[in-house]
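A protein chain is absent from this complex, but the other protein chains hold their places.
Up next, subunit A:
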Amino acid sequence: MEEEQTYLELYLDQCVAQDDLAPSRSLLLSPVVPDDAYMPNPSHPETVFNSHLEEVKETSGNFSSVDLSFLPDELTQENKDQSIIRSKHEIEENYKTQSQQSRLSLSREQDIGLGLISNSSLSNSHSHLYPGDADSVQPSLEKPNSMPLVSITPMTPMTPVSECSGIVPQLQNIVSTVNLACKLDLKKIALHAKNAEYNPKRFAAVIMRIREPRTTALIFSSGKMVCTGAKSEEQSRLAARKYARVVQKLGFPARFLDFKIQNMVGSCDVRFAIRLEGLVLTHQQFSSYEPELFPGLIYRMVKPRIVLLIFVSGKVVLTGAKERSEIYEAFENIYPILKGFKKA
């Protein structure tokens, strides 16, 4: 425990010291970048950056070895390319709008380690970069300073971004709904399924559970179903499909329509104590801290629209997201605010 803490401190100090552009290491998705091609020379950050980028540019077409498993279901190959071009465009625009230096970040966690060019303003300004015109992509790619792809992102820049948070919120619960599109006889389901409970006097739905992925579903007689307890979007979808299969096997013509993730809950630990009284004073319009009612501070972030529960021990719970990226973005937004209250 002690070692982990000191390691984290070292890592954070390292990040703080890297105020100039000095990309020591960076985990790029492009598989062909040789490490020794780097020239970490703080006095000429721009040239370092450019030369590095030029190398990567050549390999920007090769994505076969890249892990894209987090992309949403309906993204086909063409769309993938589209989105990649779009995000290239975004990043390029961003680079041009700020004349200051950005730095390649060090990402260390499990989540498909993306290295992302970023500035704190990236997450703020990405909203207006969203629908990048495909038309304007072509000419701008010819420009000498054009930025090759350094990261692959679906629509939004996600995951561990710079400013040294280095912490990735873990998803704890996903709530999703799906329409089985047929009327169901709940009594029959409760009779023929081992894992179902049905108490019409208490609640008008069958509560069904499966072991893998460990989830619970509420199945209503209208054919609508709510699936809770999964730890990732894919698991939630798989679980919902399994419940639909069970219902099918019981003799109902169940289908699988309109699967939608309704809520995602994540949690993480910033590892330092937080002065909640101070936070509620400076961010009064977003925070609600009533120690007489609840020990945590309820922070309602406007963009993205996420509710965060912040506790004095440094643990943070994020909820209300429809997409994983919203949780990551919310955490990246709150981390610098919390750091400001670290030593009060």
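Quick note on the criterion: contacts are C-beta pairs under 8 Å (C-beta built on N, C-alpha and C of every residue); 3 or more make two chains touch, one makes a residue touch a chain; residues count from 1.
The definition used in the following text is that contacts and distances are computed from a predicted model.
Trainee: Assign the chain not included in the display its UniProt protein name, restricting the answer to "ATP synthase subunit gamma, mitochondrial", "Latexin isoform X1", "Transcription factor IIIB 50 kDa subunit" or "Armadillo repeat containing 4".
Mentor: UniProt lists the chain that is not shown as "Transcription factor IIIB 50 kDa subunit".
Trainee: For the chain left off this view, which of A:Gln170, A:Ser221 or A:Asn263 is in contact with it?
Mentor: The one listed residue touching the chain not shown is A:Gln170.
Trainee: Touching the hidden chain in the complete assembly: which of A:Val246, A:Val265 or A:Leu338 does that?
Mentor: Only one of A:Val246, A:Val265 or A:Leu338 touches the chain omitted from view, namely A:Val246.
Trainee: Among A:Ile210, A:Met264 or A:Ile306, which one touches the chain that has been omitted from the display?
Mentor: Of all options in A:Ile210, A:Met264 or A:Ile306, contact with the hidden chain holds for A:Ile210.
Trainee: With the full complex in mind, choose from A:Pro200, A:Pro253 or A:Pro295 the residue touching the hidden chain.
Mentor: Counting the whole complex, the residue in contact with the absent chain is A:Pro295.
Trainee: Spell out, residue by residue, where the missing chain touches subunit A.
Mentor: These residues touch the chain not displayed: 69, 73, 110, 170, 191-195, 210, 212-213, 231-238, 241-242, 245-246, 249-250, 273, 275-277, 280-281, 284-285, 288-296, 311-314, 343.
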